[in-house]
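Report on the structure given below.
In this view, the complex is presented without one of its protein chains, the others remaining in place.
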Amino acid sequence: MQQITMGQAVRQALAEEMQRDPNVFLAGEGIGVGIHESPVMPTFGLLREFGPDRVKDTPVSEAAIAGLAVGASVLGLRPVVEVMFNPFFTLASDQIVNHAAKLRYLSGGKSSFPMVVRVKTGAGFGAGCQHSHNLEAWAAHCPGLKVVMPGTAADAKGLLKSAIRDDNPVVFIEDMGLYFFPTPVPEGEYTIPIGVADIKRPGRDVTVVTWSKMLGVAFKAAAILSKEGIEVEILDLRTLLPLDKEAIITSLKKTGRLVILHEATRTGGFGGEIAALAVDEAFSYLKAPVKRVTGPDIPVPFSPPLEQFYIPDEHQLVEAVKSVVL
Amino acid sequence: MQQITMGQAVRQALAEEMQRDPNVFLAGEGIGVGIHESPVMPTFGLLREFGPDRVKDTPVSEAAIAGLAVGASVLGLRPVVEVMFNPFFTLASDQIVNHAAKLRYLSGGKSSFPMVVRVKTGAGFGAGCQHSHNLEAWAAHCPGLKVVMPGTAADAKGLLKSAIRDDNPVVFIEDMGLYFFPTPVPEGEYTIPIGVADIKRPGRDVTVVTWSKMLGVAFKAAAILSKEGIEVEILDLRTLLPLDKEAIITSLKKTGRLVILHEATRTGGFGGEIAALAVDEAFSYLKAPVKRVTGPDIPVPFSPPLEQFYIPDEHQLVEAVKSVVL
Amino acid sequence: MENKKKIELYRSMLLIRHFEEKLTELCRIERKLPGMVILCTGQEAVAAGTCAALEKDDVIISNHRSHGHLLAKGAEPNTVMAEIFGKKTGCNKGKSGTLHIAVPEVNALCTTTVVGGGIPIAVGTAFAQQYKKRRQVTVCFFGNGAADEGSFHESLNMAALWNLPVIFVCENNVYSGAQRMEEHTKVKDIAARAAGYAMPGVVVDGNDAEAVFKATTEARLRCLAGEGPTLIECKTYRWRGHGEADHQAYQPKDEIARWMERCPVKKIERELLAAGAISNQEISELEESIAKIVEDAVRFAEESPWPAPLEALDDVYV
Partner (left out) sequence: MENKKKIELYRSMLLIRHFEEKLTELCRIERKLPGMVILCTGQEAVAAGTCAALEKDDVIISNHRSHGHLLAKGAEPNTVMAEIFGKKTGCNKGKSGTLHIAVPEVNALCTTTVVGGGIPIAVGTAFAQQYKKRRQVTVCFFGNGAADEGSFHESLNMAALWNLPVIFVCENNVYSGAQRMEEHTKVKDIAARAAGYAMPGVVVDGNDAEAVFKATTEARLRCLAGEGPTLIECKTYRWRGHGEADHQAYQPKDEIARWMERCPVKKIERELLAAGAISNQEISELEESIAKIVEDAVRFAEESPWPAPLEALDDVYV
């Protein structure tokens, strides 16, 4: 198996789908020229490979970029557009939420909008709160959208390929923290279905539901806890919308304990949805309070010690798991 | 006590605060001229009363309107700006979420942004999904904001006055369904603190947590259930952020049962946050699964029978309550 | 312009006029029509003139004031009327209602009631037309108020940059909601903004269907020649309120009267009569046939069933 970063996996998915389907094109700010021309970036070299007709460097105009995708997709193209950093999702959100997500419904099912919005997210780069703000919960609250947030390079590749082939608008969120560490990715063609969660580590004692970069934190905590005899089951959601409820409930039936882990701020985060599901549909299996380990309710601060404080780590998770197991 | 609608209560709060503090001004699309010059509208007559310097009719420019508030407030004014319909919050969201909510933090506490964004919301007018889309969960996921969503005219008046006097940015969401029915409102000056939930009906058997227009649905259901011997405690959140956790937990200690009711679509709605709180901090008191009664996960449809299907009603709530009580 | 084409234009405008006057009537009957009904009465020349310059495959993107655009593009009156009524037989199954009717069958692909929201989408459809090397254009309709939205700016810049085959038709009806033009912008002509994107900007008499047709035809040829977009500002006037619930208190009576004298339908009718291209008799027959189309549409809508509540759950995803 190849060892590549998530950025490179995304790049492979883009390139393969562009080869496969001439209707796929890319657009975004600096996606071709690449502000920091670097092979870790997911669109690196694609302009050279596919030319300026299919890799569109755009003006700094988030609403127009998203609208470009809406309009191009209704005529049968398969746009993959980029929102440079998650906070700028706000600027594109009218097009994504009021248009991409709703126009099919408004047409009575006559039209479809097969577009992908790739969003880069994640704290840890000293870029501050106007660049770092995890807003997956916003998109996941909008019927008509699908929301994918992979935690490994292999998942990113397979899921992005599915997203591009999906006939619905998909918001595909990449944590940049995953751009820098190579992990194994299968060679050749494969897809991973949207809407299916994945048990990344089976375990009998407690279910940790997580997604995106926090998967790594979950693994670290699981290793620590395992030494103390606590076996964590790590359930990687991968897709937030549609939510794989069955996978969550099945795991809870086994463990009876749940800790939710995400980097986004706590209040109003998507963790609440998981907790709500558990306490409704798996209530009788729950043996302990459901805990959430999340970013605190603050904007992401700049200074390294402050930013580190913001990002949830394995120690917080270990503590939370122990609090429900012991 | 006077009998007035929520629109009129909002109008009183605006007028009183404008009289009290010359730094308060209003801005929004058609708030002065009033597209449908009608006394049920919350800014009716204020242009005549306070003049065009303090009641600013704006171009159709949501981002500039929100930015106007951000900039004016940092220089000490107290803007109250209007987002005509909740879906257009998207267009203002960069200014509200990335600027109003974060600039104080970014200044290290040196600056403050005492502004109010009034948002009109609610289905039921046959306006369709681009006018009707409850997005309170978005704002409530953004640290730095306060989020208020009153369910009665009396609360609206007292809370809006507090919001205008608050030194933080407040998103104040009014369900237009409450603009048409007069309810009692105290005469004269009073405020209601932000961040304090209110038991609107005490009851021993089950806690219904709700807010905004759904309060009325809760009352209707409570009346039906009472006849069958089930006493519902209705907890009206009034403020979503900061959340009055204590009030929720106190009620749960008494009833041990929780049903959450909101008009917004279910997945990713703020109901998840309440459920998560319950299953964490009140776990040992819970005697039954926590249920949510919400809008289904669809855009708000236009046609009357479809729209009616969308809006949660007392029968759904009655059923949910019975499912956890019996 | 050939007489035949001009009669087509006239017919198109008559249909819009009758269709909407019927809606005004229906609005007076309580609870007959759900939601906010927003009409283009008095502005018919814009819709008709523009769409007459288009081929069926050309795309239009419309806004909250869409009925004229849709009918001019060839939409079926029956299913549009049923949609306005919220019936199951509506062209969008009652999901949309009057404010966002899409008729993909005639390439009225997206209609949005978010002011300015259609402009970026038009950039997208035009991009697809260019990408697929089709000899097609997109027309985007929007109002003078919409020209103040950020989306207008971003879209025109992008369309010009890429020479996209899109025609931006700004229907300047003097008002944006209850605000007059001078209350929402200082610029006299929205068309003046085109220069800021190095795009041609044209002002035309929006009550002159033929002039609108000509301007659109020229812009379309520029599009097809790969010379990129044009901004056409059609100066016209909204006879009725913003919506049918609006009492128009802010619209001076004599202003309305003056513009009614410049009725776009009467104008073309006069011209056709003067040119001997049509007779009074033929006009009567035409009016009758159109009245019947509208009557039929209303009957169709009224007799159609409501959608079943559970149908609300359909059509969210493919």
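Note that the chains are named A, B and C in the order they appear, and that numbering of residues resets to 1 at the start of each chain.
Here is the rule we use: contacts are C-beta pairs under 8 Å (C-beta built on N, C-alpha and C of every residue); 3 or more make two chains touch, one makes a residue touch a chain.
Here the structure is a predicted model, which is why all the values come from computation and not from measurement.
Engineer: Which of the displayed chains are touched by the chain that has been omitted?
Structural biologist: Even though it is not drawn, that chain still touches A, B, C.
Engineer: Which of A:5, A:61, A:98 or A:152 sits in contact with the chain that's absent?
Structural biologist: From the options A:5, A:61, A:98 or A:152, the contact with the absent chain belongs to A:61.
Engineer: Write down which of B:31, B:47 or B:72 is the residue touching the left-out chain.
Structural biologist: Here the residue in touch with the unshown chain is B:72.
Engineer: Considering the entire assembly, which residues of chain A contact the chain that has been omitted?
Structural biologist: For chain A, the residues touching the absent chain are 29-30, 33-37, 57-63, 87-88, 91, 125-128, 130-131, 296-299, 301-310.
Engineer: So which bits of chain C touch the chain we can't see?
Structural biologist: Where chain C meets the chain not shown: residues 148-154, 157, 160-161, 183-188, 192-193, 195-199.
Engineer: Can you list where chain B touches the absent chain?
Structural biologist: Counting over the whole complex, chain B touches the hidden chain at residues 25, 53, 56, 58-59, 61-64, 66-77, 79, 94-95, 98-99, 103-112, 143-144, 146, 166-168.
Criterion: only the chains that are shown with their structure count from here on.
Engineer: What whole-number Å value describes the gap between the mean CA coordinates of chain B and chain C?
Structural biologist: Computed from C-alpha means, the inter-chain centre distance equals 36 Å.
Engineer: What whole-number Å value describes the gap between the mean CA coordinates of chain A and chain B?
Structural biologist: 30
Engineer: Residues of chain A that contact two or more other chains, please.
Structural biologist: Answer for chain A, listing residues that touch two or more other chains: 94, 98, 105-106, 143-144.
Engineer: Which positions in chain C are in touch with at least two other chains?
Structural biologist: Expected reply: 90, 94-96, 100, 112, 114, 117, 150, 316.
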